[in-house]
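Notes follow the structure.
Only one protein chain is missing from this complex, and each of the others stays in its spot.
Chain lettering (A, B and C) follows the sequence in which the chains are written, and residue indices restart at 1 in each chain.
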Amino acid sequence: MITASLFDIGLAALVVSVAAFAIVVRDTYSAVVAFVAYGLLVSLRWVLLHAVDVALTEAAIGSGLTGVLLLSAAARLRGGGAPEPAPPSVRVRALAAACGVAVTAGLVGAVLSFPDPAPTLAAPATEALPATGLGNPVTAVLIAYRATDTLLEKVVLVLALLGVWSLAGDAVWGGRPGAKQRADPDGILAYFTRRLVPVGLLVGLYVFWVGATHPGGAFQGATIVAAMWLLAMMAGVADVPPVARPDVRAILVAGAGVFFAVGLAGLAFGDAFLAYPAAYAKALIIAIEIAMTATVAVTLTLLIAGAPERTA
Amino acid sequence: MGDVTLFGVAGAVLAGLGVYGLIASPQPLRKILALNVLGTGVFLLFGVVARRGAAAGLGADPVPQALVITGIVVAFAATALAVALTLALTRAAGSASLESDAPAVGEDPGPPR
Amino acid sequence: MTEFLLVATPGLPLALAAACVLPAVRVRMLPLLALAPAPGLVAALLAVHAPPATFGAGLYRPTFALDAPGALLLGVAALLWIAAGAYAATYQRGAANPGRFAVCWLLALAGCLGVFVAADMPLLYLALALLTLGATGLVFHDETPRARRAAALYIGLALCAESLVLVAMVTLASATPDGSLLIRDAAAALPAMPGRDTTLLLLIVGFGVKAGLVPLHVWMPLAHGAAPMPASAVLSGAVVKAGIIGLLRFLPVDSAIAHAGSLLAVAGMLTALYAVAVGITQQHPKVVLAYSSVSQMGFVAAVIGAGIAHGDAAMPLLAAFYAGHHVLLKGAMFLLVGVVAATSADRLRGTLVLAAVLAVGLGGLPPTGGFIAKYAVKGPLGDGWVATAAAVSAVGTTLLMLHFVRRVQTVAATAPDARAAPGLAGPWLAMAAASLVVPWALYAMLPLGTAGDAFAPYALWAGLWPVLIGGALAIALARWGAGLPRVPDGDVVVVIDGAVRGASAATPRAVAADAVLRRWPAATLLLVGIAAALAAAITAGRG
Partner (left out) sequence: MPFVADLATPGGALLVLAIAVPAIGVLAAFALGSRHAARIAIAVVAAGFALAVAVAARVLADGAPLVYVLGNWRPPLGVALRADGLAAVMMLVTTVVLFFVALFARADFATPAGVRDARAPLVFWTMLLAILAALNVCFLAGDLFTLYVALELLTFAAVPLVALDGSAETLRAALRYLLFALAGSLLYLAGTALLYGAYGTLDIALLAGRARADAATTVAAALMTAGLLAKTALFPLHLWLPPAHAGAPAAASAVLSGLVVKGSYFIVLRLWLDALPAVITPAAAQFIGALGAAAIVFGSAVAIAQPRLKLMVAYSTVAQIGYLFLLFPLAVGLAHPEATAITGGMLQVASHATAKAAMFMAAGLVYAALGHDRVADLTGVARTLPITVAAFALSGIALIGLPPAGGFVAKWLLLSAALATAQWWWAVVIVVGGLLTACYVFGVLGRTLATVDPPPPRGAVTRGREAVVLGLAIVATVLGFAAFAPVDLVQVGRPPVAGVPR
């Protein structure tokens, strides 16, 4: 823990400069491309912070899916031909810069004033691990110790998806999100997709499975599965399912539903809501994770697909 | 602990950049991008806190990491909703600017339901 | 039994008003208006010194009680409300929207009688609020631009006054032993409490607006002029007494607040004389009567002030007695205006003679009710400058009332042999008789002084000379009055109009500023700015 190594300083400077470029550059499309690169660099920094789980999530969701979302939106908006709104006056930009500096200074001052023996919950987390039957402490926090946050977060995802769907016109309600993908069936994209998707699914399932003991878990696995499904859709191999299909709705609520079911079972029979009886804690957690992976994969894909636009 | 504070400073600078972008960039899409930069900055703060809390054989305190994972997923959901809204607004109003809506006193901007 | 009566006093009108939610009831409510004040009248007669009636067991327990001044005023006010209710039944039958008139009438009635029976502060505030809402509806009733302006002014000033009274009540509540909310305890705690002078100022200004002390009187000529006839009668007669009972109940006769008493006396006498000066320049009889009310309320406030300044313990009952006479007489006068308006000029002779006698009676002509009222308050007034000012006020009042009698002839009906309907003439004659008989009955019943020495020669002369001088001045006014300047009714209200225009000019600027603040850059800059300011406030505050 000698002074920060040259690599760290270099990476930090690089991340900040890419972020600054993404914020300041005039053209939106290049800003989004810069943002995707920025996302990957941040994932690298998470590895340096010994947070591999977070690095995986950041790479998959933070830069991957968010990048796809912003890129497709930028492409659509760029085509719109709407006149670029005038950039704000110099005075506003100066004040904004001052606010940015103030926020940075405040946060740096706060970080520097942290107490030296840093308070941590690492010890109690590891001691309680055997009770959950899990190896990876981060997954244990997500699924056991702070299970309510994850549970509520599932409901947040459902609401976000319904919010996106609510922007559809009444005429196309229940239809398929996103424009019809016109990719030629035997082009290189379709060929590449048919080869990659099975492998990708396998990797996703593996990342999900290994999450119990090593970095990985439901979110990361689900994101890889979602990426594969998106690839298939873009390649025209598969089409986005219509919004009104009951089985799609069922999958979307399965994750949170199973979580609640197990939680309420704990309330009724076990000793507390969301408490897993020691005997089959492992089995229950696996069941929850499976349902969660399926739900998150479908939800993330449909979030990117957007509001229903066609009934065909 | 030199490099951990470096990460802290980097996170703070990213947050500052995010705030600047949020205030100064006119289009909503750029504001969404700035919000994501601000988000990553804040999550890096959690990362620094986690790293400082390394103990009991773990490289970092698992609790803040779990909070960050939940935060990233929520931030993605927010971005998705914001982008969908921006696209819907562009479709409905032609231009996705946030400003031209202040209903000046007197004119009746259409019948809300 | 008495508890039921006390609660029924405001309770019955409120119940009737609530029943008006059904259109079928609302349309047929007009004839019932005369019955609504009945429990108030009975309560005034039977429940005078009954123990306070308390309800509920929670943090706040509403209490009803009736002390002697309250009972006296309640009785005469109920009489006026009954007569005016009967009068309104005929007067308003043809007019538009009788249902809304009835609801507003009942709300004002409940508030007015409620003020007299409320023994704790929140209940008094509830009564004042009901009174304001109902009275505004009555003033607004004709919906002419003049009525709208008068109603807006009335509710604006009334709400401001009630806010001041509310702050005073809260201060008193924190000063009373163990936070008791009773008015009796508040008045006892007033002289010795820490923020005494500010509380006194708040009470005097708050109830001063209700009673119409100059310069807070501006709403009265406008409101009483614009309201329908029976509404003007009750507004000018009974509703105005809310301010008087407020002053009587909250200001204890205690040497510690003698300075407040003299301040009130000065304000009262100033009001009395100023109102006469402006009143004689007015043309419309209802506005002249309104100024007479302002003058008389000023006189009563002066009596209260002088009583407190001299520490005269009997003052509250005497002041209430004088105010009681004014309720009856002023109510009769307003009903008279309606009767005159409905009868042709040549049939007015008898009515005008009776009106003249009553009008001069207000100035103190023996043997009318006015004379005994003025004689009764000689004690509290003492014999300093206040007494001489009182005499001058008597002269002024006589002059003003005779001016009113002259002006009222101009509104006589043009149809050759029009005759006022019995529904109008009956209540007018009843009130005229009451204003002559009731004061004497009350004087005999209540421990106000022996009737015998009221007829001593020097007392009769003391009552007569102001009236004679007033009569002479009235004749002079009749001949050379045309030269007087035309003062707009509500005289200093132009000041308030200016203030209102100033305030309403501020709203577009606020809208413009709001539009600026709601732009995205400005709002986000403020967001970070507020975060910084909070951080500074948290660190700075720690020193």
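Here is the rule we go by: a contact is a pair of C-beta atoms (placed from the backbone, for glycine too) under 8 Å apart; a residue touches a chain by one contact, two chains touch by 3 or more.
Keep in mind that this is a model prediction, so the values were computed, not measured.
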### Summary
Full-assembly contacts of the left-out chain, visible side only, are chains A, B, C
## Note on the structure
Filtering A:Ala60, A:Ala125 or A:Val207 for touch with the omitted chain leaves A:Ala125
### Task
Return the single residue from A:Ala147, A:Ala227 or A:Val240 that touches the missing chain.
A:Ala147
### Query
So which bits of chain C touch the chain we can't see?
21, 23, 56-61, 96-97, 100, 122, 125-126, 129, 133, 136-137, 140, 143, 148, 151-152, 155, 159-160, 163-164, 166-167, 170-171, 173-174, 504, 506-508, 510-511, 513-514, 517-520, 522-524, 526-528, 530-535, 537-542
### Query
If the missing chain were put back, which residues of chain A would it touch?
106-107, 109-115, 118-121, 124-125, 128, 144-149, 151-153, 155-156, 158-160, 162-163, 165-170, 173-174, 244, 246, 249-250, 252-253, 256-257, 260, 263-264, 266-267, 271-276
### Summary
Where chain B meets the left-out chain, the residues are 15, 18, 22, 28, 31-32, 35, 38-39, 42, 45-46, 48-49, 52-53, 63-64, 67, 70-71, 74, 77-78, 81-82, 85-86, 88-89, 92-93, 96, 98, 100-101, 103, 105-106, 108-113
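Assume only the chains that are shown with their structure count from here on.
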### Query
If you count the C-beta pairs in contact for each pair of chains, which pair comes out on top?
A-B
### Task
Measure off the straight-line distance from the CA centroid of chain A to the CA centroid of chain C, and report it in whole Å.
71
### Task
List the centre-to-centre spacing of chain B and chain C in whole Å, with centres computed as mean CA coordinates.
63
### Query
If you look at chain A, which of its residues touch at least two other chains?
88, 92, 95-96, 99, 102-103
#### Entry: chain B: positions in contact with at least two other chains
19, 23-24, 99
### Message
Going by the contact rule set out above, which residues of chain A touch chain C in the complex?
### Response
88, 92, 95-96, 99, 102-103, 106
### Query
Where on chain A does chain B make contact in their complex?
1-5, 8-9, 12, 15-16, 19-20, 22-23, 28, 31-32, 35, 38-39, 42, 45-46, 48-51, 53-54, 57-58, 61-62, 65-66, 69-70, 73-74, 76-77, 80, 82-88, 92-93, 95-97, 99-105, 107-108, 111-112, 114, 118-123, 125-127, 137-138, 140-142, 145-146, 149-150, 153, 156-157, 160, 163-164, 167, 219, 296, 300, 303-304, 306-307
### Task
Please name which positions on chain B make contact with chain A in the complex.
1-3, 5-21, 23-27, 29-30, 32-34, 36-37, 40, 43-45, 47-63, 65-70, 72-81, 83-88, 90, 94-97, 99
